[in-house]
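Some chains have been omitted; the remaining ones sit where they do in the full complex.
Note that the chains are named A and B in the order they appear, and that numbering of residues resets to 1 at the start of each chain.
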Amino acid sequence: MHNGVHGKGQEMKLTTVRLVTIIAEPILKDRLLQEIHTLGAHGYTISEVHGEGTRGIHASQWQGGGNVKIETLVSPEVADRIMEAMTDHYFPNYAVIAYVHDVQVVRGEKFA
Amino acid sequence: MDTIEIIRSNLLSPLVLAFVLGIVATLIRSEVEIPEPVIKAISVYLLFSIGLNGGVELAGTTFSEFLLPALATIALAIAVPTWCYLILRGPGRFDIPNAAGIAAHYGSVSSVTFVAGISFVERLPEGQNTFEAFIPALAALMEWGIVVALFIGRWRLGASQAQNGELGRVIRDTLTGRSVVLLLGGLLIGVIVGEQGFERIKPLYGDLFRGVLVFFLIEMGMLAGRQLRDFVKVGPFMAVFGTVMPIFHGIAGVSLGLLAGLSPNGAFILGALAASASYIDAPAAVRATFPQANPSIYLTSSLGITLPMNLIIGLPLYYEYARWLSVALGRM
C-alpha cells in the first residue's frame, strides 16, 4: 500500500478515508444532507445527475428524471452509520442507491 | 352549435396548437427541446405577470367584493380533495397513501391551466375580456388543496406511518411556494405601482405575455407527450377519473363562482382552477409525505390525461357553461 511520498525533501502522509456516494431523487436532497451531517460528515459535494434503475419514474420525472449525487468523505465509522441509515430510512420507499469505497487523502483529520 | 364553435376556435388557437406541436414532437421522438432553466424562468415570468396585471387593475376593488369568491375558493380547496379521496378509496380501491396523493394533485392547481384560462379570456373581443383583478389571489388560495389532501391521508393513516415532521414542512412550503409568492408578490407590486408605474414595463409583462405562453406550451406539450406514452399503465379507472373529475370540478367551480358573485369570466377561471390538477408542487409534497404512494399513477394522470384534456376541450367547455349558467341565472 502506497502511503508516503518523498517530495522536496519532506514526507507527505496519505491517509485512507471512505468516500460514500449516494444517488437519490432530488426531493431527498435536504433531508439527506441533514442526515449525513448529523451522522458525523463534515462536508459534502453534490452534483446533478440523471439515471435509471429498477424503480419506475419518480416524482421529479417531469423535470427530466434528474437525481442528485451526494459524495462525502468520512471515517469508516461514519460511513457505516450512513450506509445503515440509508438502508433503514430510504431504500424501502425511495429511488436511492449508495455505495462506498476507500480513497486516500492528505489531511485525514479534516474528514475524521 | 355555439359550443362547438368555441371548442373549435380554442383548438385552433396558437396556445393549443403549440401544445399539440409539443405532443407530436415527443411522439415522433424529435429532439426539439427548450432547456429546463429557460422553462423555469418562463414560469416565473408567467406567474409574476399575472399577479402584476391583476394588481394594476385591483385599485377600486373593495374587500367585500373579494370575500365571497375567496370563501368559494376555500370551499373548493376543501371539498375537491375530500371527495376525490373518498372516490379513490371507495370505487377506486386505492390504499390511503395513493388516494391521498392523487387527491392532493386534483385538489390543487396547475399553473399552466390557470394561465391558459386567463389567456383564453384575454383573447376574447374587447369588452368581453375582463375579469376580477383579484383572481391571482384565488389561485394562491386554491394551492391549499394540497395541504387538505395530505391532512386527510395523514389522519386516516395514523401519524406513525406518515413521514414525521414532513407535514409541517409541507404546509410551510405551500404557503411560501413559488406560485403563491409570485402571484401575491406580483399582485402587491401591481397595486403599489399602479397604471402609471406599469406602463414602462408593460412591453414585457403585458404585450409579450401571450407569445411567451405559446412558447412555454410547446415544452408543456412535450412533457404531456412523455406521460401520454405511459397512459396504458394507469389503468381504466384512472383514465376515467382523469377526464371526468376535472369536468365535474370545472362545473362546480363555475357554479360556485357565479353564486359567489363573480362575473362569468371570473367564474370560468375559478372553474379552470378547480378543474386543473397540479403536477409540480403536488408531486413534491406527496413524495415528501407519502413516499409509498406510486408517482407514476399521479403523474401520468395529472400530466398525461388531465392537462391535455383541460387545455384542449376543458377550457372552452367551462367557458360555455359559465355563459350558459349566467344567462340561466339572469346575470347576462
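By our rule, a residue touches a chain if its C-beta (ideal position, glycine included) is under 8 Å from a C-beta of that chain, and two chains touch if they have at least 3 such contacts.
Since the structure is predicted, the reported quantities are computational estimates derived from the model, not experimental observations.
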Check: Beyond the single copies shown, what is the real count of each chain in the complex as a whole?
Finding: A x3, B x3
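By our rule, only the chains that are shown with their structure count from here on.
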Margin query: Can you tell me which positions in chain A touch chain B when the two form their complex?
Written below: 25, 27, 56-64, 93-94
Checklist line | Sites on chain B touched by chain A in the complex | finding: 36, 223, 227, 230, 279-280, 283-284, 286-288, 291-292, 294-296, 299, 303
